[in-house]
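Here is the structure we will look at.
Here the complex is missing a single protein chain, while all its other protein chains stay put.
Order as written gives the chain letters A, B and C; numbering starts at 1 within each chain.
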Amino acid sequence: MENLLKGKKGIIFGALDEKSMAWKIAEKAHEQGAIFTLSNTPVALRFGQLDELAKKTGSEIIPADATKVSDIQNVFEKSMDILGGKVDFVLHSIGMSLNVRKKIPYPELNYDYYVKTLDISAISFHKVLQVAFKLDAINEWGSVVALSYIAAQRTLFRYNDMADAKALLESIARSFGYIYGRERKVRVNTISQSPTMTTAGSGVAGIDALMDFTERMSPLGNADAKDLADFTVTLFSDLTRKITMQNLFHDGGFASMGMSKRAMLQYKQSFENNCEDCE
Amino acid sequence: MENLLKGKKGIIFGALDEKSMAWKIAEKAHEQGAIFTLSNTPVALRFGQLDELAKKTGSEIIPADATKVSDIQNVFEKSMDILGGKVDFVLHSIGMSLNVRKKIPYPELNYDYYVKTLDISAISFHKVLQVAFKLDAINEWGSVVALSYIAAQRTLFRYNDMADAKALLESIARSFGYIYGRERKVRVNTISQSPTMTTAGSGVAGIDALMDFTERMSPLGNADAKDLADFTVTLFSDLTRKITMQNLFHDGGFASMGMSKRAMLQYKQSFENNCEDCE
Amino acid sequence: MENLLKGKKGIIFGALDEKSMAWKIAEKAHEQGAIFTLSNTPVALRFGQLDELAKKTGSEIIPADATKVSDIQNVFEKSMDILGGKVDFVLHSIGMSLNVRKKIPYPELNYDYYVKTLDISAISFHKVLQVAFKLDAINEWGSVVALSYIAAQRTLFRYNDMADAKALLESIARSFGYIYGRERKVRVNTISQSPTMTTAGSGVAGIDALMDFTERMSPLGNADAKDLADFTVTLFSDLTRKITMQNLFHDGGFASMGMSKRAMLQYKQSFENNCEDCE
Partner (left out) sequence: MENLLKGKKGIIFGALDEKSMAWKIAEKAHEQGAIFTLSNTPVALRFGQLDELAKKTGSEIIPADATKVSDIQNVFEKSMDILGGKVDFVLHSIGMSLNVRKKIPYPELNYDYYVKTLDISAISFHKVLQVAFKLDAINEWGSVVALSYIAAQRTLFRYNDMADAKALLESIARSFGYIYGRERKVRVNTISQSPTMTTAGSGVAGIDALMDFTERMSPLGNADAKDLADFTVTLFSDLTRKITMQNLFHDGGFASMGMSKRAMLQYKQSFENNCEDCE
């Protein structure tokens, strides 16, 4: 038992069910001695199983639409009340695109949906930080983490406008990380996680094949939600106080790969099967 | 006379007056044999000197608010009419932040302004590309360029929400560059230019000191608007057909510098002047 | 006829036969009005067809082992003699690994070979620059280009110690680019080219499959040696004077891709052929 987060207080946005990355992070933070509140949208609370997580971790749930400043303000105020003071860490695991959901291809984006994608998936992170900053709700040397994806740097077929949202999210982490670090010694980072089979992720068409590819490309294989939870608690702990404004690739090595032996062997097989009897 | 753009047709968004980057690019494109239309907002047309540039380069002006899809559509349709067919190149030199103008600091952003910053400075680029794509208005092997800034990667004091807008702009260049390349062999890139003393730029508080620093940091000094015009025509020409989805640093070497001798000598001087008689 | 390099003088290292990237660049530089000398190792001169290129472009050949400072010095001195003064551009297209040739895998490198790989493929670039700098052999606003590959950033199965050599090469371009820019206004860049089917490249095991993959990943397809020649002359021209210390991706968009539709469709096919009669 490492007790890395002993005495730490936090807020975790975005846990839905036990496949959620935020869920695993909450479990791990609990295991490491942290106390925290949980927040998600009213709809998510209805369809997810957050009560179970709350019970398991002794947490209270505060519903919030993360695009609404007043809702976020309520989360921070209630959290400080419940937890007995300022928090030490915040997790932002929020993202959604109506363009993706409605299968609107990137060159035909609906711009109302596009702004909504940016608002939910990226601007909400600014709002979380702005509210926390105004309320002075995060202790010195606190840590804020948002979850991102390599689509922010490299285009992936079908990831659509979420790529732009992730690029914006990472920029906000840098921009606000500068201010929050300078003024209050709070660090802000993003983790760029392997594609992960969450309930949200499993809706993405073709994610199986993509995950097979990234699994074969990454020397250590894809990082899963449990691996992510392990890493995230190190970022919440006092051991990483001087890391800020970074996007940290947590992906089994994928980001630094051009072509692996395993992926290439699989790829080559695609050419070797042109016999006529094949089905 | 190189005649790099002989026979090429284009659209140039964002020229205001003779200090504008887009203005210099228009002059150079004209010199290199291109014909094109010019577009800017009605307000800019009133306060700028675009008529002069139009006369000089034999171009027509088509007013447009680049946040309005219908306006952009009009620009492309009229341009094809005027120029006699599809275009070969498009320049996007558009950006504005009300948060910057109104000196609202980054941790206190007005979110209506923020979305407006993103809309004007980044989403407008998607709209330009989406309209062009739908109208099939760009010839095969055409070239689209948007102007960016290193704030997309590294936070600069006072650049505020324009940093996020540039990060989003560069992401759009990649996302749409993939689609447009795959479907129509059109390339999409951004140029990350040195800080440049345009009419817009000169309004930024502290730009003098920043430009002094980047001048001393860059082994070749800052790139100015004329240098940029030179480079941009190579990107519009047929000589760079296989470059796409890139952000190209055109900055005298600044992006690859950690600390130069000249900047350090200047910096050190700041410590050496503590005499009492100094004012 | 653009005549981009009218009046320019240069030195081209590394042309072997008509498949060589340096060969295509020489042809294009000639077409654009440049005069230059050609250099390669005595062995390469014996087995290649450099005489043909020399005749075609009106160039003289100066043999040199690019790992020997005295040989390089001879190339610069003779070139200035032949061309009538300082040069304006230099191309470095030199690379070789005995570990690759002898199929020694990366975790079993022979360190004498490894240092040789670095010396031939990267340190030779420093030597070229150092000799040029000492002799003051490059005109102000001259341009030096070396050819690199994305293996410098991302690991590719089988590229072996050439990846390290390319990383070193790109670092030398930055380090010397700073000095040469500051002192003499000379720019130094590397081009990161698509995998290219040269005589050297065709020896690499599995390059066919890799090139198929990168072709499908890149929205504009792989850049070939002729495309590269086009781009390189823009870097030698006066139109790109403020670009330095950069590594420029010339690869049809590959560097900014995470996964394309075409590559994924091919990849998925590998799973669909498990009939027993298949060979």
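Everything below uses one rule, namely that contacts are C-beta pairs under 8 Å (C-beta built on N, C-alpha and C of every residue); 3 or more make two chains touch, one makes a residue touch a chain.
For clarity, every value in this text was computed on a predicted model and none was experimentally measured.
Contacts of the undisplayed chain with the visible chains, over the whole complex, involve A, B, C. Contact with the chain that does not appear here is found for just one residue of C:N74, C:S171, C:T199 or C:Q269, C:S171.
Check A:S59, A:Q73, A:S237 or A:S270 against the missing chain and you find that the one touching it is A:S237. Within chain B, the residues in touch with the undisplayed chain are 150-151, 153-159, 206, 209-210, 212-213, 256-261, 264, 266-273, 275, 277-279. Even with one chain removed from view, chain A keeps its contact list with that chain: residues 1-4, 174, 177-182, 185, 187, 194, 218-223, 227-228, 230-231, 233-234, 237-246, 248-253, 255-257, 260-262.
The chain not displayed touches chain C at residues 69, 105-109, 111, 114-115, 118-119, 123, 126-127, 129-130, 133-134, 152, 154-155, 157, 160-161, 163-164, 166-168, 170-172, 174-180, 183, 245.
Following the convention adopted for this analysis, only the chains that are shown with their structure count from here on.
In terms of their C-alpha centroids, the spacing between chain A and chain C amounts to 40 Å.
The multi-chain contact residues of chain C, meaning those touching 2 or more other chains, are 256-257, 260-261.
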